[in-house]
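For this view, one protein chain was removed and the others were kept in their places.
Labels for the chains are A and B, by order of writing; each one numbers its residues from 1.
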Amino acid sequence: MTSPWTRQMRALLLKDLRLELRTRDTLVAMLLFAVLAMLVLQFAFQRVESDLTRFAAGVLWVVMALTSILGVGRSYVAEREQGVLDGLLVAPVSRLVMITAKALAIVAYLAAVEVAVVPMVGVFFVKGPYFSEIGWLILVCLLADVAIGVLGSLLAALALHGRARELLLPVIFLPSLIPVVIAASGATHAITGGPNDLAEYRGYCLFLLVYAVTFGLVTYATYESVFDD
Amino acid sequence: MTEALRGRGLAVSGSLAAVLTTLAVIGVFLVAPEDADQGIIQKIFYFHVAIAVASLVGFLVACIAGLLYLRRREERWDELSATAVGVSLLFSVLVVITGSIWAKASWGTWWVWSDVRLVTYMIVVLLYAAYFVLRSSLEGERRMRHSAIFAVAAFASVPLSFYSVRIANSFVHPVVFTRNGANMPAEMLVWFVVSVAAMLALFTALVHLQLTQSRADRALRRLKSALEV
Partner (left out) sequence: MVGPNGAGKTTVLRMVAALLRPDAGRLAVMGHAMPDEAPRVRGAIGYLGHQPMVYLDLTAWQNLELFADLYGVPRPRARIEELLDRVGLLARSYDTVRTFSRGMAQRLAMARMLLHEPTLLLLDEPHVGLDAPAAAHLDALLTDGDGRSVLMVTHDLERAATLSDRVVVMRAGRVALDVPTAEVTPGELRRRYEEIVA
């Protein structure tokens, strides 16, 4: 017999994935947006520099950070528009389970987008892409996704009832996201951008871990108040 | 009775701030020795760093008051938290401005991206400006609750921003510019401590003033509505 927490978490996550698989609203929009952002960045840089290999790591994580706003912003959309939130809140589900399940759903969206975006950045921005470091890169992606997911599920819940919440979320979300962009692009650059400096890589990855744990603790300290009207 | 006490509290913190600030200005400009390398412009250091210290203390106060609000659900903690964020945000803007002036004077440029503290403070300003965006888009009890949660999350973001900016800089190039701070001669250190005390007193007085004003506002509104009924 599984514990109630894992059972509820699995049910909530499965629900979000099923909804997304059926409607495909969020993922399609995120992918198109990511490609557009890459295109815009390439136009911004290409005037000064024709070989953008050195910028590839930065491009990847700027694109992912901006794209994550779409995913995070949509994360409670079904509950809100279809009025299901009350249905979940009257059920005997810990609010921590609800927020964690949302974080996992965001991680799943981001990972799905990265599956397409990472190779695209490789093709569009890196001269002579190579795949020997892909394992290290996957670890960076996962750590960054978890960091974004932990922060995003909490802030999305805060913005849920706000006026003009589409505008609100980027404003409250992006400043806290800057460290993730710095660390993830730093780690990516460390293993793909030439220096191949593993100490640097480890430092950035450790930072991402600390970041995720810190906001995990913030969520843990405040989760009971998020939905407590 | 309590109103009179509160008024006296404001008078005390106000005069303390006035005395200490005057003392700091006199000490810094007339008594403390002039810096051998930087000359008169180094004096901005006393205020730049002192304001930064005071604003960090203010954000800490906001975070603690936020946690207390979540625990006790008393409006006064929300008031304190919001006021502390407001005054500290003002101080942070001053930190960025004084830092920029100092950068111009000592390095000949208004903005230096490798100055960790300056860049961090820019992020901090964005972070806490978002606090008020969130706050103004929410209503009623939820406004206080979600503001409190955000005050906690934002405070967790401050050290993360600082370290991410720092590791990014230290890996790209070693820290070249060090402003004298750690090994300060004793006669400078004394006036630095006085400046910090002055800015903390100023912070307290401003928070006090703002709280008194918003309480008076509330009392006035209550009276008005009582008269209308």
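General observations
Convention: contacts are C-beta pairs under 8 Å (C-beta built on N, C-alpha and C of every residue); 3 or more make two chains touch, one makes a residue touch a chain.
From a predicted model like this one, the values you see are computed outputs, not experimental measurements.
Among the residues A:Arg10, A:Lys127, A:Arg163 or A:Arg202, only A:Arg10 touches the chain that is left out of the figure. Remark: the omitted chain is touched by one listed residue; of A:Val62, A:Leu88 or A:Ile138 this is A:Leu88.
Contact between subunit A and the absent chain runs through residues 4, 7-8, 10-12, 14-15, 18-19, 22-23, 78, 82-84, 86-94, 228-229.
Here, only the chains that are shown with their structure count from here on.
Taking each chain's centre as the average of its CA atoms, subunit A and subunit B sit 31 Å apart.
By the touch criterion given at the top, residues 67, 70, 123, 126-127, 129-131, 133-134, 137-138, 141-142, 145-146, 148-150, 152-154, 156-157, 160-161, 163-165, 167-168, 171 of subunit B touch subunit A in their complex.
For subunit A in complex with subunit B, the touching residues are 151, 154-155, 158-159, 161-165, 168, 171-172, 174-176, 178-179, 182-183, 186, 190, 197, 200, 203-204, 207, 210-211, 214-215, 217-218, 221-222, 224-226, 228-229.
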